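For reference, the structure is listed below as structure tokens.
Of the protein chains in this complex, one is absent; all others appear in place.
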């Protein structure tokens, strides 16, 4: 039973490149061509960088060339500000590598997602906490110089609230605000419960619709917006199909001593498992999300961490000693 | 494999009396003593009334004596206000039966749950939409007479936001406001995905902690509050253990032609299935909720329906022709 | 003491064309050239239409050619939904005259102002209550046909929240959404307390910065957006300088029997009165707003009226019998 095929049939998209890569390598038992993985272990934080280097890698992983940095830190989920500080510093360091700021670079921060739906509200929550400075340059350009960069920030809402595609709103904005960087923040769907509220992904490839390769025109990326687009995300949900699938896997795991079951597992055509999953998730299927009750706390904590790391990496006048002061 | 035992082990509580009753009857293949069920079919709406008549029924169903009315209407979920009107009228009729209003009866409406967490925000959303009238009786008692009853409404928040048990807040309020009825609105957890956003439960037994029998001192009920307590709820989530369990059931359903599997299913001790479910839901287990992406829309619609039905059944001066006007 | 000159010095701008016109006519004792006024009395509602017909009128009134319709109805302020219905129907009728809809016309509704500041939140509140339909045309175009027009709606926030000029956001949006009409909703500043929460102004000239004539490039109007722009506003505040000025006027009114005071009033140079007003309003001056404590109720009521009238005039499938149903 190939997980990758089941997931495709159930419309389960893995937002984290690191998960898509693990899945592929696992099923194949070999390195994926055109993809380089690098791991860095820092005390309680693991940073994994996936670099897609060519078209082969793009096709295999279903996402464009570029860097996908995953910060894994169980501390994100806990209410310990001391540990958050370490995460903020690591994240800020990696963000700084993705940016090539000039003194007068300007940044537009976009909070994707629906502010009325808790697990989807990460983007708008970060935007609320970010310090906006662009308009201050009209009034006191001298005071700002060398200390702050121009930051604007907006949460464009979702199609159901506004009747307008988010990408349309952002494109219109970018043409007028003309930022050097767009930073798009979005809640992600993970492939494993463990990742909810414990992982941050940074990518210099923008946000691209799940369908992937060859269809970049609908995304928020350099091709469509004309400027560099950094994407930041935290998993807040897992597609319910992942739970259904994992239940089957665990069942066969428990039963592996039964030879007849091992046989079923190996021989069974995918359709049977697809039927099982579809029935278990009926009548909702695609739109069913699994999320812990405490997701509002997780989003509150991760949005503080992201906003802090952004303030810290964007503005020369903000340091590890004073970044908390600039949280709105 | 007994679903009732698995659910108990996984801390899955069925908030709907009708589901608890179905489960029990199904496993037992017989009527449950001390419980009467009555069904009424109205076009696209089914109203099921479970009446627990004695201690035996209380023990079996794990909830106190009284009436549990379930309104099943797929229309609640849809965006068709014409169909909503029918649901509102049916609900209002049944609410009126639960109340024995006098002309000067006063009602305190309590929105339970966390307004910051979408699937839990049903109660606060209803409170926002309810017309509050109690204070108007100070100023224009004559104008209100015969048309309106005294309604006050509050959303006390949750323990994590205030540091105070909801029951403490409500008890304090009731001692001072001295209402004749408390109506408590809460989001529920169902045992089946089909029920999310399509079912409304009314009960004249108040809200009682899942543990059930013999421990009513912590609930919101006549014993603790000293006045009649009506509970109104709509399922907005399903415990993720329900999905895991249903996946296993569907797998064995698909495989029933394999005799060896039927044997496993029937002989297997509960522990194996418990292990499977626990691993599939690790590391969250209890707190994992499954909810459709569109839960904010579902809550918006059901809170309009509940607030409308409450306005309609409480106030003599509000009729089926004008109730929309009084939605806040 | 010329009110118009004092107001100019104190940066008091009269958002209502009808007030600017009254002031001018009053000081001049004659009709204003290039301006036509028409009054219609309907029971408790007065509708005044100011039409600026040429450049002379533009210059005199400090605003562009077009129609400014003022609906005066004390009932807007009261909590009587029966009376609101009449206002909604009158407003809807006048809106329909300003629009020349085709079957497939599309409309972008823009809620100007700051949703965090009560007296400024009128626009965002209307946007919350408006039914958005544009995205439904992707999915069920046949069902919508002939019943609904395409409506999108957004509240772009204010400069201090986003760092971006509202006009920049709107221009970007319009280029992508390409609506036939933009409807911009904004809270207004009146010249008289009586108008707070009792007046609605409709204009087919868009929103133009106070500076007025010759500088339309910064406004939201046909010149800058390339489509017709309807502006809708309700006064929610009065500049504090209006109170200071009215106090002086009332004082001299009470004292008119004292010849020495009449002399002072007539001879006194403007500077003395300006000094008095400036000192009375120090240290805030320009930014000081006067608003009744109940402004949140007033905004709630007027935003319901505006959203209802918009739904009613835009969609063929919505009538006076069912518009309440479509309020979000």
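We call the chains A, B and C, going by the order they appear; numbering starts again at 1 in every chain.
Keep in mind that, in the parts below, contacts are C-beta pairs under 8 Å (C-beta built on N, C-alpha and C of every residue); 3 or more make two chains touch, one makes a residue touch a chain.
The structure displayed is predicted, hence computed values, not measured ones.
*Asks:* Which of the chains on display does the removed chain touch in the whole complex?
*Replies:* Contacts of the unshown chain, counting the full complex: A, B, C.
*Asks:* Out of C:140, C:266, C:287 or C:319, which residue would touch the omitted chain in the full complex?
*Replies:* Here the residue in touch with the unshown chain is C:287.
*Asks:* Which one touches the absent chain: B:5, B:161, B:262 or B:320?
*Replies:* B:161
*Asks:* By the contact definition given up top, give the residues of subunit C that touch the hidden chain.
*Replies:* Interface with the chain not displayed, on the subunit C side: 114, 116-120, 160, 193-194, 196, 240, 243-244, 246-251, 253-255, 258, 260-261, 264, 272, 275-277, 279-284, 287-297.
*Asks:* Pick out the residues on subunit B that sit against the missing chain.
*Replies:* 132-135, 150-154, 156-157, 159-164, 168-169, 171-177
*Asks:* Extract the touching residues of subunit A with respect to the undisplayed chain.
*Replies:* Where subunit A meets the chain not shown: residues 81, 322, 324-327.
To be clear about the criterion, only the chains that are shown with their structure count from here on.
*Asks:* Which chain has its C-alpha centroid at the greatest distance from the C-alpha centroid of subunit B?
*Replies:* Centre of mass proxy via C-alpha means gives C as farthest from subunit B.
*Asks:* Which integer distance in Å separates the CA centroid of subunit A from that of subunit B?
*Replies:* The computed centroid separation for subunit A versus subunit B comes out at 35 Å.
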